[in-house]
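So that we are looking at the same thing, I have put the structure below in structure tokens.
Note that one protein chain is taken out, while the other chains of the complex remain in position.
Let's turn to chain A:
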Amino acid sequence: MGRGGSHAAPAAASPPWHALPDEVWEHAFSFLPADSDRGAAAAACRSWLRAERRSRRRLVIANCYAASPQDAVDRFPSVRAVEVKGKPHFADFGLVPPGWGAAAAPWVAAAADGWPLLEELSFKRMYVTDDCLEMIAASFRNFQVLRLVSCEGFSTSGLAAIAAGCRNVRELDLQENEIEDCSIHWLSLFPESFTSLVTLNFSCLEGDVDITVLERLVTRCRNLKTLKLNNAIPLDKLASLLRKAPQIVELGTGRFSADYHLDLFSKLAAAFAGCKSLRRLSGAWDAVPEYLPAFYCVCEGLTSLNLSYATVRGPELVKFISRCKNLQLLWVMDLIEDHGLAAVASSCNKLQELRVFPSAPFDAAEQVSLTERGLVDVSASCPMLESVLYFCRRMTNEALITIAKNRPNFTCFRLCIIEPHTPDYITHQPLDAGFSAIVESCKGLRRLSVSGLLTDRVFRSIGAHADRLEMLSIAFAGNSDLGLHYILSGCKSLKKLEIRDCPFGDKPLLANAAKLETMRSLWMSSCSLTLGACRQLARKMPRLSVEVMNDPRRACPLDSLTDESHVETLYVYRTIAGPRSDTPACVQIV
């Protein structure tokens, strides 16, 4: 531990800055908001490295294979909150073969050993078993927050272990996980003396839940702020739960009845009237329009509305959303249609994030009138709009250019035109000009997804202009290797690149091999890659892990394939941990 010398020259009133004690640096680093800043500080000199790593409390491992669990524990011994992410993003759409990896067990084991004071654990797209959950319950005496997002491999037995074993748990947040139902009443395993719950989210659970137990739990947890129910909770039970937790800030409703009953409506309206702090609302599966007015009294206070599972449509939907004047986040189905979005545009001026999901993504015919018009209207009238995810069936360059001009403040722009290779529906031109306008105008763009008919030209624009772009998703686009070359040789800040079904081959990959080490990962599936190029890439770049995956149903093992064979899926990521040893048969590290 460095100490300032009191025997410094009389002219110096305090120790020279480089001899300040570690505690001072630790305190200084606590003001650095971003982990990357802390990392940069740690790279400056040994004493800063020491001070920074010993005082790091929050750690995010964005790729569970980039470093080993032991590396993390050794480097950062005082961590209290960890987030680990596993499978690549395209796993959400079924492109990653089952059994690929991302097991949480090694991380839980290392944490149990090296971070006994751990308070928060968060896993995303990982394989978490009941054993993991049991180990968590047994290993961390001050465990408070468990967040599992898009994970699988566990059941309600594991949840029971958490409920029974974690005395101080504050947050149990289960988002979009595949949870096996073991018919165990896990909720009843929270002891009667247990009152510390602040967040309870079991919306992804398929099975039934004991309502009486839930009601008792909600009643005694006076600090409960977030409650997200699953589809098994009927509407009348929602009303009684709300009466027991009027302090609720975030609510995910259970199942809405398909039939309208006046007395149920009144109960619901009365219950919502008591929730003066409600700010975020989600759920509403199978909601029928007649129930929406029950929410009217909370509309004014809502900042976040997630109706992405609500297949409700018509004037009631639009009336309801238009009352939510303070909305910052809106996720909705395309059943809102253009006219609905026009109403949103004029009513919800504080909107920051909009997501519009497809209600009939597999139908060939257009059943819903949601077009580029809706997005143009919202981008024109909502000055704080910065994040968009929009599924639609048609687009024009003119609309995109208008949107770009209206909203140069976009940080996230994801457009998915449902039919691949769809051109501008008026001019029949590729949508190059439109997306180029987006990247040229939105200087702060961090995330971009492109779709529709696109040539290499758009990638030249993206490579040249998208300086802050960190994540880029490309599907069914481009016409030659040049497209990929433009991206990899440009896009200064690129961290994640995911590509599917594009005519990109070996050359741009090998020519830009060094770029891949500056990125977190690259995913390419159904492109024009050969095994030989992947092998070459691996030889050239030892600190990259080059994973090649073929269809698991194919009999032919990867080892026996020649250099010329086509590679179905390539996943490349930088790592300090060397090649992993838990690959299934259909994955090979070349």
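What we mean here is this: a contact is a pair of C-beta atoms (placed from the backbone, for glycine too) under 8 Å apart; a residue touches a chain by one contact, two chains touch by 3 or more; residues count from 1.
Quick note on the criterion: contacts and distances are computed from a predicted model.
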### Query
Missing chain's UniProt protein name, "Aspartate aminotransferase", "Mini-chromosome maintenance complex-binding protein", "Ribonuclease P protein subunit p14" or "Auxin-responsive protein"?
"Auxin-responsive protein"
### Query
Looking at A:Leu95, A:Leu370 or A:Val546, which residue reaches the missing chain?
A:Leu95
### Message
Of the residues A:Leu197, A:Cys299 or A:Cys416, I need the one that contacts the missing chain.
### Response
A:Cys416
### Message
One chain isn't shown here. Among A:Leu49, A:Ile184, A:Ala273 or A:Val288, which residue touches it?
### Response
A:Val288
### Task
Pick out which of A:Gly207, A:Gly314, A:Pro383 or A:Gly532 touches the chain that's been left out of the picture.
A:Gly314
### Task
Determine and list the chain A residues touching the chain excluded from the picture.
92-95, 150, 176, 178, 204, 258-260, 285-286, 288, 308-309, 311, 313-315, 357-365, 367, 369, 391, 416, 418, 420, 475
